[in-house]
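The complex is shown incomplete by one protein chain, all other protein chains being positioned as in the whole.
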Amino acid sequence: MESVDGNALAGVFAEVFGGDMTTARGRCESCGRMGPVGEAVVYAQAPGMVARCPGCEAVLMTVVRADDRAYLSLKGLSFLEVAV
Amino acid sequence: MARAALLRRLTWQAATVLEIREETATARTLVLAVPDWPGHLAGQHVDVKLTSEDGYSAQRSYSIASAGMPVEAPLELTVQRVPDGEVSPYLVDAATVGDQMEIRGPVGGYFAWQPDDGRPVLAIGGGSGVVPLMAMLRTHMVAGAKMPFRLIYSVRTPADVIYAKELAATGSAEVEFIYTRETPSGWPHARGRLDAVRLSQLAYPASAAPHVFVCGPTGFVESVANALVLLGHDAMDVKTERFGPTGG
Partner (left out) sequence: MPVVTRGFAGRGRSDPKLPPGQYLTEDFPVLSAGPTPHIDTSTWEFQIITESGARHKWSWDQLMMLPTEEPTVDLHCVTKWSKLHTGWRGVPLDTLFANVESAADYALVHAYGGYTTNLPLADLLDGQAWIAYQYEGEPLAPEHGGPARLLVPHLYLWKSAKWVRAIQMTTEDTPGFWETAGYHNYGDPWLEQRYYGD
């Protein structure tokens, strides 16, 4: 199963966050690696989209898009750093 | 008005096909009319959703091919037909002027380039990965930008080159082709992949500190990005966009 990257999350993240999140930087809770959302390893052929750490493969985030709502889980991130 | 336009582009909105241009046997450009299109940055993409009459829908992402300026210019997407695909065969073979689809975007700030970025630009595309890089090259030309711009474009055969005519007359931007399966007659190099050796010969050196954009199939992007870092480019200056196994 080949992966894509965090650029594939741009559309649904724009809906959920109201703006671009691909340049936001996150810290992997499992290994401590920091990097932009755009560089996350993304499995987009799934019941939802799964973003994994490019370093250790741990799950960082999942996004499930239902018809009128989205479920966003940031379970594997220590934090997201967002420019404001 | 501005807030409504902002909210509309954050979610799905209708787009209508205005014009179609055949690019290669397997790729075509769709010119789309989108109400209140806010403009975009070169490198960004849109998500496209098609819904059938019985409610079944499928969606894919496509890079924007048109330049980021002027803002009033219509949106263009270049779509490559993916073997056994679901959305691309419709867009490349069936869509006609007047047809409608839904798009979400423009989105993507990570893989985006603006002319006020002063660094030289090194754009490396594999297959349909050239599309967002072409948007950058077109923007560079429209803006009359002065920084060096080099596109390295890897394709299987000469017939697969998208934008062939335009790439033959790019003015100041430099274009280097890599042919992996079949070269044009008289081509001075053997066919072959863009490996670390070719890359060291064709890319701007790390000392030039270029802003690098790599786009195409996942495997292509990973191997090129890794090779660039080994050549001394700072990983933070190398932006990547992976299209998946078939390159979108």
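Think of it as A and B in the order they're written, each chain with its own count starting at 1.
In this text, a contact is a pair of C-beta atoms (placed from the backbone, for glycine too) under 8 Å apart; a residue touches a chain by one contact, two chains touch by 3 or more.
Quantities reported herein were computed from a predicted structural model and do not represent experimental measurements.
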**Request:** Out of B:12, B:37, B:62 or B:179, point to the residue that touches the absent chain in the complete complex.
**Result:** B:12
**Option from B:58, B:159, B:208 or B:235 whose C-beta touches the chain left out** = B:58
**Item:** Chain not shown, touching residues in chain A
**Value:** 1, 3, 43, 45-48, 50, 52, 57, 59, 62, 64, 66, 69-73, 75
**Prompt:** When the complex is taken as a whole, what residues of chain B touch the one chain not shown?
**Reply:** 12, 14, 49-58, 86-87, 90, 94-95, 99-102
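Heads up, the rule we're going with is that only the chains that are shown with their structure count from here on.
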**Intercentroid distance (Cα basis), chain B paired with chain A, Å** = 22
**Request:** Could you please specify the touching residues of chain B with respect to chain A in the complex?
**Result:** 10-11, 44-47, 61, 104-105, 107-111, 218-219, 239-245
**Message:** Looking at the complex, which residues from chain A come into contact with chain B?
**Reply:** 2-8, 10-11, 13-15, 18-20, 22-23, 36-39, 44
